[in-house]
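First, the structure itself, so that you have it in front of you.
Shown here: the complex without one of its protein chains, the others still in place.
Just so it is clear, A and B label the chains in written order, and each chain counts residues from 1 on its own.
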Amino acid sequence: MSLAVPRRSFLKISAAALAAAGLGAPQARLGAGEPAAAGAVQTVPTFCDICFWKCGAIASVRDGALWKIEGNPLDPLCRGRLCPRGTGGIGASRDPDRLTRPLLRARVRGGEEWNAVSWDDALGHVAEKMQAIKAKHGPEAVALFSHGIGGTFFKHTLKAFGSPNLAAPSFAQCRGPRDVGFRLTFGDDPGSPERTDIANARCLVLIGSHLGENMHNTQVQEFAQAMAAGCTLIVADPRQSTAAAKAKWWLPVRPGSDTALVLAWMQVLVAEQLYDTAYVAKYGHGFAQFAAAIADKTPEWAGPLTGIQPEVIRETARAMARFRPATLVHPGRHSNWYGSDAQRSRAIALLNALLGSWGRQGGFYQPSAMELPAYPYPAYPKPGKPKADNPGKRHPFAHESITTGIRSATLTGNPYPVKGWLVYATNLLHALPNEAETIQAIQQLDLLAVCDVIPSETAGWADVVLPECTYLERHDELNPELFREPFLALRQPVVPPPDDQKPNWWIARELALKLGLGAWYPWSDIEQYLAKRCELGGYDWERLKRDGIIRGQPQPLYFEQGAPAEFATPSGRIEFWSQQLADKGFAPVPEYEPPQPNPPGSYRVLFGRAPMHSFSRTQTNPLLHEVMPENALWLNAVEARRLGLKSGDRVRLRNQDGVLSDALPVKATERIRPDCVYLVHGFGHTAKGLKRAYRKGASDAQILTRYQTDPLMGGTALGNNFVTLEAV
Amino acid sequence: MARLAMVIDTTLCVGCADCVVACKTENDVPEGFCRDWITEQVAGAFPSARLEIRSERCNHCDHPPCVGCCPTGASHVHQPGAVVLVDKQKCIGCKACIASCPYDARFVHPQGHVDKCTFCVHRVEHGQLPACVSVCPTRCMHFGDLDDPESGVARLLRSRRHHELLPAAGTGPRVIYLT
Partner (left out) sequence: MDEITSTRHNPGIDPVLHAWGWEIPVYLFLGGLVAGLMVLAGYHILKAGRQQEKVSYPYAPMLGVILLSLGMNALFLDLANKPLVWRLYLTFQPASPMSWGSWILLLVYPALIGAAILHPPERVPFGQRLLALVRSWSEWLHQRPRLVQVLGLANLGGGIALGIYTGILLGAFGARPLWNSAVLGPLFLFSGLSTAAALMHLLAMVSRSGTGAPFADVALAGVFRLMDPAHCKHVMVRADASFLTIELAIIALWLLGLLTATGVHQQAAALLLGGPWTAPFWGLVILAGILVPLLLQFLELAGRIRHSAVPAVLVLIGGFVLRWILVEAGQASRWS
C-alpha cells in the first residue's frame, strides 16, 4: 500500500507545473554541485560485484569519468535499485589505495615490501613455482581459494592444471551448515540468492539473519515489501538488530540457544496440532519418530535455556501457525555459529516443514535459471589424489570443499602436502578463523600468489601480488542466475583500468599459457568466449551487451502452481527423521547442545554486517568509508555504566587467549543483552597499504581465535569467543 | 502552487544510507560533506527499547528562516515546488543561513558557497525522482506535491501517523516521517 510511489501525481508537478512555469534551463539557477550539463553522459549496463548478489546495474560515465551507478530496471534481482554498497561501488574504482602494478615480494613474507615487476615476470614466477611444486608433490599440492564469480577462470586454469583443491569461504565460513541442514531435510538447499519468498510471507521469523544490516538486496527489498503489507515479524537475536526493532516480537535469546527455541516452537506446533498435517502426511518421512523425539522439548524446558518466557514461545509458535504456509522461518545465511550448526539449521528446516512453507507461496519458492551450455573445453585431467580438505570424509555431509581443511592439510602435510596457494578475491586473514593458524600455514608454502584489487592483509603475505582491475573495468563470466525467474546477466567494462591492472580472465589465461595449458584457452579474448556461450545458448549477444540483462520465461514457483514437489533425500520425502544421520552416528532429530558458558566477568563476542560495508573489502572505498569509517563495540548500557564507560570512549578487547584487539569506540546501548558485545566484521585493517582504513576500528577476526568445527560438514563456528574490555 | 515534500516511512527504513551515498554521487557532493544523513534514535530500556531510523536532510521549510536571513538573496524559494535553494552565483558565504537553520542542514562547500539538499530539482524538473528516493531499497521514501490532495504524499499523511522534526521551531518542515 504505502509502497506505491506517488509517481503519477509527482509527474504531474514535474511535467506540467514545472514545465508550464517555463523552467527551460534550470541548471544555471540551481545550487551548488549540480551536475554539469548532462550532454556528455554515457551509460553502460553491467552487474555489481561489491558482494556476491550480482545485482544488475547501469553505470553512468560523464566526460570520460565514472559518475554514478544505478540499478538496472530490467534486473529481477535488484528491481532497479542497488544497495548502498552497490551505489557506492564507483568508489572501488576511485579508491586511491588500489593496487596498480604486479608486485614481487622484496624481503620476508608479511613484510609488505615489494618490487614492481611486469606481468610477464610476475606470472612467469607463479608458473615456475607451480611447475616446481607439481614436479615435487603433484598438481594437487597447489590449491585455489577464490570467492565470487571472478574466480571462474582461475578455477578453470587450476582444474586444467590438475588440482581438485578449490575452495571458497562461502561454504565452511558461511552458508555451509545451513545448506547441509536443509539438504538433509528437503534434499535441496536454500541457494544463493535464497529461494525465500519473503515478499509474500505473512509471518516472517528471523533467527539471527539481520536483514537490513545484511544488505543482500532482494532480501531487503522483499523484507520491506512484506512489512509494508503487514507481515507479522518475529526476530530471535541477542541484539536488537534493525529488523528486530521492527518486529512484533523481539526475542532477545541467549546466544547459542536457538536450537532449544526452535525445538520448543516445534513442540508447540505438534502438541497443539497446529502444524500442516496434510502437508506433513503428504511429503513427510519419519514424523512419528520426530514427534516422539521432541515431545519433551516444551516451552517450559526451553525457557530457562533461552531466556525467553514460555508464554512468549507459545504465543509466537501460534502466530507462525496462524499464517502458515505463508510463514517463512528464514534459513539464515552465515550459519556457522556455535559448532552444531548444521543441526540447528536442520531444526529450522523442520520448523518450516511443519509449517508447510517449502514449495509454498510466502515460504520457499522453486527457482529456475536460463539454459546456458558450458563452453566446449577439453576434459580436465583427472586429479591423481582426492581433495585434501576432508580426508576420509571426516565430515560426511560436506558437499563443497572446506577452506580450513585445506589450511590444516597445508599446516600438517596430511593427507598430503599443499605447497602453493593461489588466492583470488578472498581476504583469508579476515575470513578464516584464527589468523595465527592461517599465517603458520602460509609459512609452509612455496608459493602464495594473491590476486586482489587492494593491498589486503592476505596480499601483504604474498610472494606475488596480482592487481586486478575492478568489476567496473572488466568482463566476467555470464551469470545465469537461479532465481525467482530465469535471467542472464552480463558484466562488461564501464571505464578502462586506471593503471596496469588486468582482468581475472586475462590473468588466468596468461598463467595457463605459461603453464602450457593453452588447449583449455581456445579463445583469446573474453568477448569471443562470451559471444560463443550466448550463441550456444541461443541468446542475442548484441542485445545482452545493450541491455545487460536478458529475461527468460517465468516458471511455476509453488507446488500449487505446478512446481515439482521432489525431494532429493534418500526417502524421496521431507526427512523429519534422518536415517543417513543415524547411520553416521549423528542425531537423526536435532538435539540441543548448549554453547560454552561465559567465563565469569566476560562477554561473548557477536558479530555481523553493516549495511554500507561488505566484509573486509569496502573500508577503503571513499564513498562507503565516509558513511561508516570505523566500527563500534555494542555494549549494553547498564553494563557500560557499571564499567564507567560511555558512548565514544575507546576500548580494546582482550579475549580468552589473551589476544588484544585494536581500539574501537563503545556504543553504549539498550539494544543488546548484557552478556554479549557486538561488532561489525571487516574493520581494524592492519595492512599498511590500506591507508584510509588502517587501524580504524577493531577486527573481529583478530579476536575470534577459537573455533568449533561442525562435525557434519566442517564449518567453523566463531560464537564461543569471550572478551573483557580495557579502556584506552 | 506546488509544495514538494518528502514523506519517509520510518517503519521501513533500515538506515542503510543508500540515500546518502546516492546523493553524493548524483550531486558530486565533495568528500567529507553530506547533504543527507541517517539519524538513529533509541528510546526506552532493554529489552523494550524502541528505535527510530530517519533519513534526514534540508526540510525545505514552509517558513524557511535561512531564506529570510540571507543578505544577498542567494537563499531563495524556487518556484514551482517551493524548494529552498542556494544560488551559488550570489552566495558570499556569510553563513547566516547556516546559523539560522535549526536542523543544521547546510554546510559551506569547499568552493566557498553554502550547499545543501536541493530536492534534486534538476531531476524533478525532468520527471525523475530525487536521487535518494530513487535508490532507496526499502522504498520507504515518497516524494510529491502536498498541495495536491490526490498526491501519494498527501494521501499518506492523511492515512498514517506522522511527525516532523522540531515542530516547535516553527519552520514548517516538509520532510515528514511516518511512524
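Assume contacts are C-beta pairs under 8 Å (C-beta built on N, C-alpha and C of every residue); 3 or more make two chains touch, one makes a residue touch a chain.
The model shown is predicted, which means the values in this text are computed figures rather than measured ones.
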item	value
In the full complex, displayed partners of the excluded chain	A, B
Contact partner of the left-out chain, one of B:L4, B:V20 or B:L146	B:V20
Positions on chain B contacted by the hidden chain, ascending	17, 20, 32-34, 37-43, 56, 65, 68-74, 89-96, 98-102, 104, 106-108, 111-114, 165-166, 168-170
Chain A residues touching the omitted chain (full complex)	626-628, 637, 647, 667-670
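Here, only the chains that are shown with their structure count from here on.
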item	value
Separation of mean Cα positions, chain B and chain A [Å, integer]	34
Touching residues on chain A, where the partner in the complex is chain B	2-15, 17-21, 23, 26-27, 29-35, 67-71, 81-84, 87-88, 90, 211-213, 215, 217, 220-221, 223-225, 227-228, 240, 242-243, 245-246, 250, 252, 611-612, 622-624, 626-628, 636-638, 669-674
Complex interface listing, chain B residues touching chain A	2, 4, 9, 11-12, 14-18, 20-22, 24-32, 34, 38, 42, 44-47, 49-51, 53, 78-81, 85-88, 109, 111, 113-116, 118, 121-122, 124-129, 133-140, 142-145, 148, 150-153, 155-156, 160, 178
